[in-house]
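Data block below; observations after.
The other protein chains are all here in position, but one chain of the complex has been omitted.
We just call them A, B and C in the order they show up, numbering each chain from 1.
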């Protein structure tokens, strides 16, 4: 099949930096002798970038895809790949200053592309979480599943492992995070940093009335249920900060480990992890 | 004028406990020889409660009003009184288990009413904050002015005292709280407890990316401006958890001390303050 | 050998409650037909309690030991057993109100003893941490290894995984905790709660100047080194809050997983874990 012999390209729209990186990637992939496959929405955003073919993340993704942008770009690609992510390896190219999940810097795009195509990068499997709402299975998340107040009204919910209540929250909601997500929103809300070699699930309550609550770290293969109490205000279920679903008093959200991890070919991951993390934390001001 | 010779009554709607307390209050006020004035919305909620006259919080509030309900009931009364609150003294009767601002318990309604009517209670002046948005002056708040993300998108804002930047937040928003509000939402978000005898303004960032940020306590007579940066997501301006206004990138919210405090005749305030506070904090689970 | 046919007893000294439980245990063990072995220091504390023989935790512990007291009593027994803990199963009886690690309540001593002796309790293996200082191997801890300022002078240290720096702390020191210890001192210092089914190591900095630092959760089979910088003040290395060693600028403390877990026969552990935890947290005031 055609798509397996080319390299896919996805880039954040409306970004001059991303566009330039996209063009450089096209040139390099061609020069190595591979076909250039452009993702449909990327092509719409940058119609003058000329590839050899077009693909869709949802229906016919190639087995190797280069993602250019920030963390949000990678998160969206993961959500859109859905069950097909099992057949795909990504490479994550940072366009701009930040982007903790994007390990390939703009200046090293060309050598990284060669390493990627020739299989010399280490492939990291990022565990993900799946969730379901009212019987509907939702896309797996790389970072987090968040139940978040709509417009500031109090959310009341309980977290259950089987019949055991792990936590009861009256507040702005709760974050259920992966190891990868532990350095994202969960960290801002007071959650711990999880070593990237450890595979867990983290519960972090959001501004709870119960001042004694702390983050709880669970095994990644736990199955948990978040139940909005009958007297809870309405909330949003937010997947990786991107997809939003309305949830209401009485609803239950089931969360567990996703069968398919997200696989990313990386130049840098375990090595220098904490130095990169603190550099990012200190870059804000 | 008629309204000055009677005692006003406001009660939380849709609450059997509030209704019974309202009826007991009507009986007691009559028995002391005062006229019973029922607030318009309260009368709509409980049409079979018979007072001597009706009043409106916005247009002709009596000088003494008994508020029956929870903290939210008192907050709403304060917002609705607006500039007229200067002529009014409230008494706060707790209907239900919690309600930290409601110091009169259900069991002491009658003696408290007599003390109130005969001027034997201590009147506490609760400082409030005023705010304005796009030139429009908004009602003064007893607890807090909150800038809060709409639907979880990142809010980016700066807080200024004159030309000095006090804090820059990338997160879910910020709480600007009074001393009274320091034990409400601000406390859940990591803010300090302020002694009720101290009059200040507290800034508490909400889940900021800037992990080094802490609450900042300012003098209550500071004037501050919250400016949403051009790249901020949309947000809600929420007054005392009750009134909501849409704010957008580029907007500035000005906040300062309200000229009129909210005056509440109290059985209990300074005395036993911390014991009551911790009892409330430990009542959640 | 004699000691294997009897049940050992250890009790907290100077406690009337512990003494009574000890006497009840003696009676019950005899009535079931087992020999009663009293630990040497326990016998010194309660010389009128008459057992059939005496044993030492360090040199000839029996294979089944009942520990009566609070969490500190169990921690001390674990430290004193040292390498011999591999041959021993404990039962933990709570004397007094608190004692989260002591699952058998005073009122259920007799049935629990029968269950223990007849092997009907579930044996939980609590992972421990070993540490070494200047080449000397120290006893394994059930809860935590803490580096703590002596007299409040600033401790400066770095935490390494191999050649990678995980954290640099200028403050009162650091806690390295087990899963079991996550609900003890680490929790008071801002660390997360770890599910008892998950086996990890938690680093929690103590009041660091670096405000952006958070707890870091590592796999329990990591090897880490804590290195006091040349300009650090002197510190104490504290094992399970019980044993103390002086450490100084330039010292390195190595920490890793202990080969032998501490095995405790339990009536209650996984089940109802969070309810028991929160009940304990709310019992303080």
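By our rule, a residue touches a chain if its C-beta (ideal position, glycine included) is under 8 Å from a C-beta of that chain, and two chains touch if they have at least 3 such contacts.
Here the structure is a predicted model, which means the values were calculated and not measured.
**Student:** Write out, one label after another, the shown chains that touch the chain missing from the document.
**Tutor:** The chain that is not shown is in contact with A, B, C.
**Student:** Out of B:17, B:49, B:123 or B:166, which residue would touch the omitted chain in the full complex?
**Tutor:** Of the candidates B:17, B:49, B:123 or B:166, B:166 is in touch with the missing chain.
**Student:** Of the listed residues C:41, C:108 or C:170, which contacts the missing chain in the full complex?
**Tutor:** C:170
**Student:** Since one chain isn't shown, list which residues of subunit A touch it in the complete complex.
**Tutor:** 211-212, 214, 278, 282, 285
**Student:** Give me the subunit C residues in contact with the hidden chain, please.
**Tutor:** 146, 148, 150-153, 168, 170-172, 185, 187-190, 206-211, 236, 238, 241, 244, 281, 284-285
**Student:** Mind pulling the subunit B residues that touch the left-out chain?
**Tutor:** 164-167, 187, 190-195, 197-198, 200, 202, 212, 214-219, 222, 271-275, 278, 281-282
To be clear about the criterion, only the chains that are shown with their structure count from here on.
**Student:** Can you tell me which chain lies farthest from subunit C, using the average of the Cα atoms as each chain's centre?
**Tutor:** The most distant chain relative to subunit C turns out to be B.
**Student:** Starting from the mean Cα coordinates of subunit A and subunit C, work out the distance between those two points in Å.
**Tutor:** The answer is 39 Å.
**Student:** Of all residues in subunit B, which are in touch with two or more distinct other chains?
**Tutor:** If we look for residues of subunit B contacting two or more partner chains, we find 211, 285.
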